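Right, one structure below, let's go through it.
What follows is chain A.
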Amino acid sequence: MAERILSVDNLKVEIPVPSGMLHAVQGVSFKVDRGETLCIVGESGCGKSLTSLAIMDLLPTKANRTAERLELHGKNVLDIPEDEMADIRGNLMGMIFQEPMTSLNPAYTIGNQLEEALIRHRKVSRDEARDRAVYLLEKVGITAARSRLRQYPHQLSGGLRQRVMIAMTLMCGPGLIIADEPTTALDVTIQAQILLLLAELQKEFDMGLILITHDLGVVARVADRVCVMYAGQVVEQGSAKQVFENPTHPYTQGLLECIPIPGKTARGSHLGSIPGIVPSLVGEMNCCHFSDRCPYATDICRTQTVDLRQGFTADHDFRCVLTSEQCAENLKQKVPA
Partner candidate 1 sequence: MANGTVAAKLPSAQEILEPSASSLLLKRVFGHAGMTIGGGVLLFIFLIAILAPLLAPHDPFDQDLSKRFLDPVWGAKGTWLHPLGTDGFGRDYLSRMMFGAQTSLLIGFAAMLISGVIGTALGVAAGYFGGRVDMIITFIITTRLAMPVILVALVVVALIGSSLNIVIWVLGLLIWDRFAVVMRATTQQVRSMDYIAAAKALGCSTTRIIFTEIMPNVANALIVVATLEVAHAVLLEAALSFLGLGVQPPTPSWGLMISEGKGMMFFKAWVIAIPGFALFMLVLCINLMGDGIRDVTAPENRN
Partner candidate 2 sequence: MLFYALKRFGVAILVAVAVSIVTFSLLRFSGDPAAAMAGESATEEDIEYVRKHYGLDRPLPVQYADWAVKAMQGDFGESIYLKRAVSGILADRAPTTMILGALSLSFALILAIPLGVLAAMFPNTLVDRVALGIAVIGQALPSFFFALIMIIVFGVWLRWLPISGHASWLNFIMPSIALGYYATPAIMRLTRAGMMDVMSSDYIRTARAKGLKPRVVLFKHALRNAIIPVVSLSAVQLGFMLGGSIVIETIFSLNGLGNLAWQSIQRSDFEVMQAIVLTIASFYILLTFLADLLNAFLDPRIRVS
């Protein structure tokens, strides 16, 4: 069995807002092994980005983070002093952000920003750091890497900047990389390149990768495991194979209907959509969060909370009052064969 890189148990993020307490992340649990890609999927505001920031301990100061367990390489990283956490960030785990245009400091050269993390964590000389930076820039597919080091972020295109960001997180050879919608802000043609690059690098350096996205097409291509989030909760998680072949939760089923799959979706057929809007997460909710958008919702769904339960296989959980068989039956009737 592969080495366990990250274990998260019952992670919660709460943010006080003028109208009450916003329960942004409500007890998320997952694990990432070495060489494994976990995709966290969901629409905007479902808490997937906050989950990733919570793991890095980079939440806004007013946000409140709790968890039963948060371990990196089997070592507790929950509620440790900030300076210890700073030793871990960028060293044992790195993060790639959504906006490559603003995520690099405009005042410093690419080289400076690449080198500083390695110098900070490994106490190497600037020359050694520079060699590592050149090596990684070439790895992420940037030509004339050595001369790029002297360039400023504004001289590079969005795609190039995101490559630089990726190289930057790899500087210390972290065991885990979290990529928060790394391709959302890029041109469609560049998106695919960056994604493939991430997947390649992950295999080559044998890291754990958490990829946060709202794009199921992306997930289908790179995920080993999938975690579907809705309104602050995990509604379904399991191996990518399981989730795509036997989507169980009505929300996951709905999401999958929204994307065309080459070879499966008939030409000219209508793509699905999920009616309704995401509920507000302020205050307590004693119901299934999906109940007001779910086509199968009954009174039970609207009056009691629902726990995760096991699906068809041991490695597959979903959060619904219906059994996995009932869900599968629903799906079968919906999709005319």
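By definition in this document, contacts are C-beta pairs under 8 Å (C-beta built on N, C-alpha and C of every residue); 3 or more make two chains touch, one makes a residue touch a chain; residues count from 1.
A word on the picks: all candidates are chains of the complex that A comes from, given by their letters.
Values in this document were obtained by computation on a predicted structure and should not be read as measured data.
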Candidates 1 or 2 all belong to the complex; chain A touches number 2
Interface residues, chain A side, partner candidate 2 - complex:
56, 58, 82-83, 86-91, 94-95, 97, 99, 102-109, 116-117, 120-121, 151-152, 154-155, 165, 168-169
